[in-house]
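Every protein chain except one is present and positioned as in the full complex.
Chain IDs A, B, C and D follow the sequence of writing; residue 1 opens each chain.
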Amino acid sequence: MAELAVDNLSLRFGGLTVLDNVSFAVETGELFALIGPNGAGKTSALNCISGIYRGTGAVRFRGQDILGLKPHQIARQGLARTFQHGELFAQMSVLENLLTGRHARIGTHPLAEMLFLPSVKRAEIAHREAVERIIDVVELERYRHAPVGALPFGLQKIVGFARALALEPTTLLLDEPSAGLNREERENLARFILRIKHELNVTIVWIEHDMQMISDLADRVHVLDYGRTLAEGRPEVVLNDPAVLAAYLGTAA
Amino acid sequence: MFRSTPRASGYYRTGYGQDLALIQTRTERISLAILVTLAIALPFIAGPFLLDLACQVFLASIGALSLMLLTGYAGQISLGHAGLIAAGAFTTGILAREIAAPFWITLPASALTGILLGLIFGLPSLRLRGLYLAVSTLALHFIVIYLGGEYETKRGFSTGILIDPPSLAGFKLTDGRAWYFVLLLAAAASLMICINLLRSSSGRAWRAVHARETVAEALGINVAGYKLLVFVISSSMTSVAGCLFAYYRGFVSIEAFDLFLSIQYVAMIIIGGMGSLLGALLGAAFVTLFPYLIESLLALLPNIQKFAGDIFAVNYTAFGVVMILFLVFEPLGLVGIWRRLQNYFLLWPFKYRPLTGARK
Amino acid sequence: MQLFINIIVLASIYALIACGYVLIYRVSRVLNLAHGELMMLGAYLVLATASLFAGHPLVALGAAVLLSIVVGAMVYVFLMRKMTGEMVLAAILTTVALGILIRGVIVLVWSAQQQYPAQALNLANPSLTLVGDGHISLWSAVLVATNILVYGALFGFLRFGRWGMRMRAAGQNPLLAAQRGINLHTVYALAWGLSTLTGALAGILMALDSGVTGSMPIIALKAFPAALVGGLDSLAGGLVGALIIATAEVLLIYYVDPLLSDVVPFLVLLAMLIVRPWGLFGTREELDRV
Amino acid sequence: MSSVLLSVEKAEVVYKRAITAVQGISLSVRDGQIVALLGTNGAGKSTTLRAISGFLGLDDARVTEGAITFDGHRIENRPPHEIARRGVVLVPEREKVFQNLTVAENLAAPVPRAADKRRLEDQIYQFFPRLADLRGRVGGLLSGGERQMLAIASALMCRPRLLMIDELSLGLAPVVVQDLTRRLIMIRDQLGIAILLVEQSAAVALSISDYAYVMENGRIVLDGDRERLNSHQDVQEFYLGQSDGNGQDSTTARRSYRDVKQYRRSRRWYG
Partner (left out) sequence: GMTLALALPAAAQDAYVVGLTGALTGPPSSTYAPAVDALRIYIDRVNGAGGVNGHKIKLILEDDSAQPSKAAANTKKLITQDKAILVVNASLSSTYAPIMQETKNAGVPLLFASGVCPKSVYPPADPLQFCTTGYAANYDSQAALDFIKATAKGDIKIGFSAMAIPLSRGEIDHAESLAKTMGMTPVDKEVIPPPTADYTPFATKLKNAAPNWVYSWAPWVTQVRTLEALRKLGWTGDMIAWAHLESEAELARLKDENFYVIGANALFQDGLPIHKDIEAAAKAAGSKYPATMMTEGWIGGMAIEAALKSAGWPADAAKVRTALENLKLDTKGLRGGVIEWNKTNHFRTRVDYRVYKWSGGKITRVQDWKTYTVK
């Protein structure tokens, strides 16, 4: 059974059709890339999956229909995401951002929190430890306590990635994680992605404009164009598809 | 001479729990001890008027802290704060007057009123943002005041409801010093509640909601729930402050809770410094004491008695001027000044901090 | 008929005040809580110019109006300019402080007494009888006319000039606006000048109708719901909002309970905002696009 | 050789009166030149661009030291609208469009309007056909790439003399990037605009720029024309991702993202 299945997903805003019967299925542990020209509806598709937009059709996560659930309910099921524009909490430190990303896993009661009962303290420490492991993975130790707003853009992308990981998701939705990173940083990112994919067997849906990264890393690629599916398949096949070349890659991919 | 084992020095933390401790350095411990001693000693060295000022500051602190929680952290602007204080005070006043309820009934009752009103005040926040939300809380303020006014008129308390001091086992709380300690404790308890909430999951959730609701929601935070929660907590704290106010001053009347009071609370958290509990405390003290300070400064001017007729208008104007100067020159609030001083001493003799990597 | 006139007059008062809020909100996202005081200041300025230009009421009125524009621009140059880019709430609080300052100065200069600019200018305020036995006082009628004029002029200015758009741009993202060559200071000073002008017009005309005391600013507070129902950044909204609130208020006073007239505008506002959180004509503040 | 349009000399930028982000850098842009600024995360590239365009105000930052001269005028710490009117226009990396204005309004808002604005507008719509479809939509609802297009377009509407773009290819589809780079060269050639850009993809940057600077930790550590940088070993290794950077034939040997080692080389250029 597919980990995440999108069936005939459609979405429109006013007169504009953003998604038009898009279907795809992502297998457990797969690195599934979503590409397409600007405004094709990639982010919107992600938004539909994570419940921010309400599309029509069906979205099944581990067999359960999640279309229509609230975003926080979907996140609770283990579906985390990053955002194209970072959307970090600029005033908070890296650590707090990550702990916030882990919110769904922390179940302390507000009344207990008011008194900071021992149970709360224990929970805080346990979750702090979990978050530190992620900080380790993405090599952010140096910046643990730095307010995120003052970090350079590139690092912020990594923090965003880490924040999504903090939820310990089974499926991770990444929206252009490499944007704003240079070659070296992309290599680091690739390393992190491969590591969580292999070590934690996390399923990943990945929006990306860097074709080299796609062809090197992705298991399967799905191409959207103006809300419609243009192609799907192995990267080496799809990236040489003339239609994809024309609409998206240009001449010299 | 030569040690065979490597040596380490510096501040280390050996467990994540230590990061959670509120007091981390010796300096902090010593300052806290001094502060506590001062707070306890004050009533024995200060005159009754100064004590009254201190009590006012404590009362204001509770309100400011709860508003800081709501606005400074969760980002929900409220202009209905005076209405909530009024609700607590009126609950106390009405219960005390109608069924002669003792304070151990009125106090929880006020908190309960606060919780209910918090839910009601909080509902618009599920739809509204920013100034629109602020004005909708203003609407609720007017409703509370309207109801209070109806009660006063209908029951013939046209110049306010008088309340007897709270008493327990025959002991009546009238003494200024006793009140000082009661209010000090209440303020300290509020502070602890705020600190605790903010260093745990709820606090982070609120700040996330403040920053970006959609993102918070996508991270698994039940935005609506947390908004209502912060309204409920903040409102019940505020209502309790209202209850204490009613007992401390011995009266309740709608005029004591006008819009200006709400604005004063907003002023406290802004002048103190948004997003900082210390700021709330500093702001509460500043806004409360400030008019008295100007008054006494003006009194130092020579020949001031000659202008007795105008002096209060000057006073009033000066209040505006100083507030403006303050906002213009220190928009980060008192906490901003505080941090700047701290920074200055920490970095001295260097002017600037080196590039990234340094802690905090 | 009288009810209708009452609605129009009250709506005009609210609308004239509301457009002051709107102008400033548009450029700086700031709710000017000193608007009421600036409005009152306009009325008091008439007293000053009246003694200066005794015997020439029109000159005196004109001078007061001009002065109020200067006051508005000065408020920006010496005060609000320093607050650009600061937290909106801090800027709003600054306007509160400004209001306190103005109120204090007015008491110092003119004392707290009730004053009658119309008397100082030797102007009468006869009651005009309209069709259907409706009555309106002269200065209320002038106020209605002024309101129409002001809105007409502002619509023209903001729609056909590029300035309306630039004001919005400056309000949303001041830095980017500056980067695109928009001189924020010009835009802001303009907004403050215009806003104070309209406020002063409202203040002056109300004072001519019924005198002025220190409690005039509270009236400006009541124009709040009007500005919000329509949408804080929309001029048309201000007009429609004022009409809605005034209608609710007048009908309520007449048919239900005058006591509610203080509360109900806010209830109308609440109800309205629940349906459309950014006001009838306002633009959505935060675009939740991630 | 053409004259120097922009020169930055020993500039230092301090954030919040406490954090030095740019430490005495010097660079210059000549008339009609395309200059690229490369560098790692947090090197201070954006800070540099923002310092030049007077964009620092809101972050409580200022140029504390050094001089920035544009066309013979000192412009450091001047208000941004003044700098913009002199012809220095920036496309910032974040918050680059007016969220509540429509696409058309975004293009109309800039103040130093090009005299031939109609034609320019047509050109721009031709250039970004996607924008033409979106004319009436508000900026805040656009997709990431659409926003980037709009930001660049609205900057062009100011008809700048020096166009600065932070993160040129951010979020743009490959086909658009190709088109854009081609177009920028065209614009430069036709209009004589100088361009200063920050670009993460060194390959793209070096393919269009005449000259490039590499920044690290607030300093410029390397500069040179295209050929020099293209053949520089470190640039090959860390910015172009070419095999192991041993200076061999560059076009063929791209490292795969599959088998990257952990690099810890940040401090290599310090000395």
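Just so we're on the same page, a residue touches a chain if its C-beta (ideal position, glycine included) is under 8 Å from a C-beta of that chain, and two chains touch if they have at least 3 such contacts.
Here the structure is a predicted model, which is why all the values come from computation and not from measurement.
S.K.: Which chains here touch the chain that is missing from view?
M.R.: Across all of the complex, the chain we cannot see touches B, C.
S.K.: From the listed residues B:T37, B:T159 or B:Q342, report the one that touches the chain absent from this view.
M.R.: Candidates B:T37, B:T159 or B:Q342; residue touching the omitted chain: B:T159.
S.K.: Consider the whole complex, including the chain that is not shown, and state which of B:I45, B:A100 or B:A169 touches that chain.
M.R.: Result: among the candidates, B:I45 touches the missing chain.
S.K.: Give the residue, chosen from C:L10, C:L47 or C:L89, that touches the chain omitted from the document.
M.R.: From the options C:L10, C:L47 or C:L89, the contact with the absent chain belongs to C:L10.
S.K.: Using the definition of touch stated at the top, determine which of C:V59, C:M74, C:M87 or C:L221 touches the missing chain.
M.R.: Of the listed residues, the one touching the omitted chain is C:L221.
S.K.: Could you list which residues of chain C touch the chain missing from the display?
M.R.: 2-3, 5-6, 9-10, 13-14, 103-104, 107, 111-114, 116, 119, 127, 129, 133, 135-137, 140, 206, 210, 213-215, 218-219, 221-222, 249-250, 253-254, 258-259, 261-262
S.K.: Please identify, in ascending order, the residues of chain B that touch the omitted chain?
M.R.: These residues touch the chain not displayed: 45-50, 52-53, 56, 149, 152-153, 156-162, 174, 249-256, 258, 260-261, 292-293, 295-296, 298-299, 308-309, 311-313, 315-316.
Methods note: only the chains that are shown with their structure count from here on.
S.K.: Of the pairs C-D and A-C, which shows more C-beta pairs in contact?
M.R.: Answer to which pair has more contacts is C-D.
S.K.: Report the chain whose mean Cα position is at the greatest distance from that of chain A.
M.R.: Looking at centroid distances, C is the chain farthest away.
S.K.: Measuring centre to centre with CA averages, how many angstrom lie between chain C and chain D?
M.R.: 44
S.K.: Find the geometric centre of each of chain A and chain C from their Cα atoms only, then give the gap between the two centres in Å, rounded to an integer.
M.R.: Centres of chain A and chain C (C-alpha means) sit 48 Å apart.
S.K.: Could you please state the distance in Å, as a whole number, between where the Cα atoms of chain A are centred and where those of chain B are centred?
M.R.: Taking the mean C-alpha position of each chain, the two centres sit 40 Å apart.
S.K.: Give me the residue numbers in chain A that touch at least two other chains, ranges are fine.
M.R.: In chain A, residues 43, 52, 83-85, 87, 151 touch at least two other chains, as defined above.
S.K.: What residues in chain B touch two or more of the other chains?
M.R.: Only 212, 214-215, 218, 356 qualify.
S.K.: Can you check the complex and tell me which residues of chain D touch chain C?
M.R.: Chain D residues touching chain C: 53-55, 57-58, 79-81, 84-85, 89-90, 92, 95-101, 105, 108-112, 138, 140-142, 154-155, 158.
S.K.: Using the touch definition from the top, list the residues of chain C that touch chain B in their complex.
M.R.: For this pair, the touching residues of chain C are 31, 33, 79, 82-83, 86-90, 93-94, 96-105, 107-108, 221, 224-225, 228, 232, 259, 262-263, 266-267, 269-270, 273-274, 277-279, 285-286, 288, 290.
S.K.: Contact residues on chain A for chain D in the complex?
M.R.: 13, 36-39, 43-44, 84-85, 150-155, 176, 179-188, 190-191, 194, 209, 211-213, 216-217, 247-253
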